[in-house]
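Contents: one structure, followed by commentary.
The complex is shown incomplete by one protein chain, all other protein chains being positioned as in the whole.
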Amino acid sequence: MDLPVDKVESTRASGPAAEGKRTRTYREALREALAQAMERDSRVFVAGQGVDDPGAVFGTTKGLAERFGRQRVFDTPIAENGITGIMIGAALAGMRPVLVHMRMDFLPMSMDQIVNHAAKWRFMFGGRVNVPLTIRCIIGRGWGAAAQHSQSLQALFVHIPGLKVVMPSTPYDAKGLLLASIADENPVIFVEHRWLFDQSGYVPEEEYVIPIGKGVIRRKGRDATVVAISHMAYEACKAAESLEKDGIDIEIIDPRSLSPLDDELIFDSVKKTGRLIIADTGWKNCGVGAEIAARVASDALGYLKAPIRRIATADTPTPCSFELEKEFYPSSEDIIFTVKELLNKSPLSPQPYRR
Amino acid sequence: MDLPVDKVESTRASGPAAEGKRTRTYREALREALAQAMERDSRVFVAGQGVDDPGAVFGTTKGLAERFGRQRVFDTPIAENGITGIMIGAALAGMRPVLVHMRMDFLPMSMDQIVNHAAKWRFMFGGRVNVPLTIRCIIGRGWGAAAQHSQSLQALFVHIPGLKVVMPSTPYDAKGLLLASIADENPVIFVEHRWLFDQSGYVPEEEYVIPIGKGVIRRKGRDATVVAISHMAYEACKAAESLEKDGIDIEIIDPRSLSPLDDELIFDSVKKTGRLIIADTGWKNCGVGAEIAARVASDALGYLKAPIRRIATADTPTPCSFELEKEFYPSSEDIIFTVKELLNKSPLSPQPYRR
Amino acid sequence: MYLLMLRIRKFEEKVVELYPAQDMRSPVHLYIGHEAIATGVCLNLRKDDYVSSNHRGHGHCIAKGMDMRLMLAEFYGKKTGYCKGKGGSMHLVDPENGVLGTSAIVGGGLPLAVGAALASVMQGNERVSVAFFGDGAVDEGSFHESLNFASLKKLPVVFVCENNFYATNSHQSARHSNNDIACLAEGYMMPSVCVDGNDVITVFETARNAINRARSGKGPTFMECRTYRWKAHVGPDCDVEKGCRPREELDQWVKRCPVKRFRELLLDENVLPESEMLELARQVDEEIEEAVIFAKNSPLPSPTELYEDVY
Partner (left out) sequence: MYLLMLRIRKFEEKVVELYPAQDMRSPVHLYIGHEAIATGVCLNLRKDDYVSSNHRGHGHCIAKGMDMRLMLAEFYGKKTGYCKGKGGSMHLVDPENGVLGTSAIVGGGLPLAVGAALASVMQGNERVSVAFFGDGAVDEGSFHESLNFASLKKLPVVFVCENNFYATNSHQSARHSNNDIACLAEGYMMPSVCVDGNDVITVFETARNAINRARSGKGPTFMECRTYRWKAHVGPDCDVEKGCRPREELDQWVKRCPVKRFRELLLDENVLPESEMLELARQVDEEIEEAVIFAKNSPLPSPTELYEDVY
């Protein structure tokens, strides 16, 4: 499915609009960004389990080891905390490492180095040092990956000052945000969605960066604002098509960066539509949806015509059975249901939505 | 300072109201709970760095090693992830471990075992096993503890289904919630505040439990609801005294448990006061305040007369200098300021508060 | 013993056969090639002894006495599975048979076995814990932390490292400064041996000593069992075509097939005649067929069951 890119992208984010013709997949966009960054800057290197093997992390690092040598593209022991610390050390000594994890579930192993070290180093030392480290990690859904291989833990990192968190949903953003992350002087958690790797879309050949902290309007609309994160942006677009048939016109915002968050873009939209739904790939409690809801409830409350709703994975660990997965993961159906619910609702009739 | 306990406590939470006469400190309440649990149940044991040393974790484990033997009260290597996993293993084999950390900052070391194992074990295995593990950890503020020894990371655990999180603020709650946590079949993150250890208050001698998931109204009021967590409950009480002089009457809710959260208690209060402030000991982004704000914005939105405000530590790592600490940590002043701000405000005039 | 090895082998072969139908939607990490280890170790264990296992855990579970019907139902995401369909292939548990659970986090299971052993000591019972893990788990800090604690407290644990030389596609030499894992483990002051993991008799005897030692309160033992996985890291296919590993290496190890070797030994020594072997094979085939039917015919969980078992 094609993700419509609104013209607003060209004004609110850097880079040209979608009508360009060079088409690449999300996977290729990531690989191209890595290759270009490594080409231009000898400080950039790529490390992680399997980055140099035939699978090449779903193909996103394919050919890099051959091209740049195994000193700059190398496999690591399965020792996430130590390896993260080693990357931080390399960053402190002038390198710009890109550390790759096949699944976001492995980040808790390295939480100490991420939270207590990478996030703290610059501030704690009064700005005298910094940690230009990019941590790529992958989320996904389906095929019974179950509780330990499926988590979408972005909120844990958004909570921590000193970290940046981005979640690109289009090939265009994947390239622009990866280049921006590598160029950033701070640790960035770069979250990819496995279901997006085959998506294709416009990707300019030249290098470009998308400023971290800038969201984008994927679709303009007047009836409700749906803030949709990562793969949920596609679910929102699907929902929009269906809702359109019922004469309902939603605005879709893809924040792209979760920390910092482009809350102004969201506020502006809510001021227009008066209704807000946040669709996240992760859990609800203290999640990204909570943060967005809280900001709107603080800074744009008076514009709301209906309760704020969050769409997220169920309040349970991830099940294996596909029958339960259907219930666990939210989809366009949930968005459609919730938009309709809100349109029939005044702020005084809450009746909470199931998720 | 004395924390008033409203009569509501006796109806909404278990246990008698405050006018009892037996007075103990928070520290003593914790120790008493541990001793009673160990006395009654031979499956209970206490492990952690320094639990058997002269400091005895701020005195909270004093005398336990002597009384119950060093097989049940023992020091551990500084290997938080492994030790947490070992405690999980012991819990699976029928024990009820209490693992103690001197600072919450050390929990990121064991995030893998907490998030990927303890939180998942019961669900992932279809309810056939469970992990009755209590993890005590301590937060605090001041004296230049700085970025790596000061974090109040409760939100990271609230985010994860399968964990329970409690933060008692009174000696009464400390004992009742610790006994409830040890008795619970699930992993509980039990967060204590160092500044509360010397607080004293009514603590019955007999064993009692406070149901995890039940909040309490610390003060009844009609003008605004202040949800205040852990030590912030005291700051809220201080603020209430001062506001009272200006004729402003706030209601203070101490949720005590953050996961599960007693949101009904909060909704009811907001329905009455129409104004909500959440004062937390941790960070704002994706924090506990965000979750509470989001729930209210979903389920009680129509009752709000003013924006929801969050009071939290600044969006920075913790500084060392006391001059900067003053700016970093919120206090009763911030609560007073924010309450007054909200009283002068309609939902349409947002002007966000600094923090 | 032969029956058990055959059961594990044939069970996995059945998974290989069924998987392409795409209705067993759970990532499978097959145990084919490792059978001698689970068999040799677990046949020394009592029903109530503990085992912690990893993503490649089918063999450990069968060897510890778990029911293939309920395992297969679990792989199919069925309500009748060991975990009501919530766990899948990577997550099996059976408290009745002492299976503490299989962790798909590399290195995650070691501390669990150590903790169960701690409980055994505190409870004053004689249960022994076995931690099964791969060479990949040796990379992790939890390896160090677990070995140190177990040895410090002299706990009844046997650490069984199944060294198949690879973690996904990463060779041991790309990950370990010391290729001699057993020697590394010696640093923790526990007896440590390296054995041929494809020789079930050697594994059995080494494990017997280690388990007896643990049971008699003398503390932990480390066993490195060298072996090889035949299939891809995950899934039913072989990965040599994809260039993940040299074909000759696989061929060498297939020649040293643990099942075949044990079969030949039994024949050579006239312990079990060919006819009885065939009968055993038939019996196992039947068991597995029954398991498949049970699993396929079992109902799926209902959506609302999702919300159960969190707390």
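Each chain carries a letter (A, B and C) given by its place in the written order, and its residues are counted from 1.
Following the convention adopted for this analysis, contacts are C-beta pairs under 8 Å (C-beta built on N, C-alpha and C of every residue); 3 or more make two chains touch, one makes a residue touch a chain.
Remember, predicted model here, so these are calculated numbers, not experimental data.
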Given A:Gln36, A:Gln113 or A:Ser257, the one touching the chain that is not displayed: A:Gln113
Identified contact with the non-displayed chain, of C:Asp139, C:Glu162 or C:Asp239: C:Asp139
From C:Arg56, C:Arg69, C:Lys84 or C:His176, residue that would touch the chain that is not displayed: C:His176
Chain A residues that touch the omitted chain in the full complex: 45, 71-72, 76-77, 79, 81-95, 112-113, 116-117, 121-129, 161-162, 164, 185-186
Chain C residues touching the omitted chain (full complex): 139-145, 147-152, 175-178, 183-190
Absent-chain interface as seen on chain B, which is shown: 49-50, 53-55, 75-82, 105-106, 109, 142-149, 314-317, 319-324, 326-328
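Rule of thumb we're sticking to: only the chains that are shown with their structure count from here on.
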By count of C-beta pairs in contact, the leading pair of chains: A-B
Rounded Å distance between chain B and chain C, as computed from the means of their C-alpha atoms: 41
Between chain A and chain B, centroid-to-centroid distance (C-alpha), Å: 31
Centroid distance [mean C-alpha coordinates] between chain C and chain A, Å: 37
Per-residue multi-chain contacts in chain C, two or more chains: 83, 85-87, 91, 103, 105, 108, 141, 310
Sequence positions of chain B contacting 2 or more other chains: 81, 112, 116, 123-124, 161-162
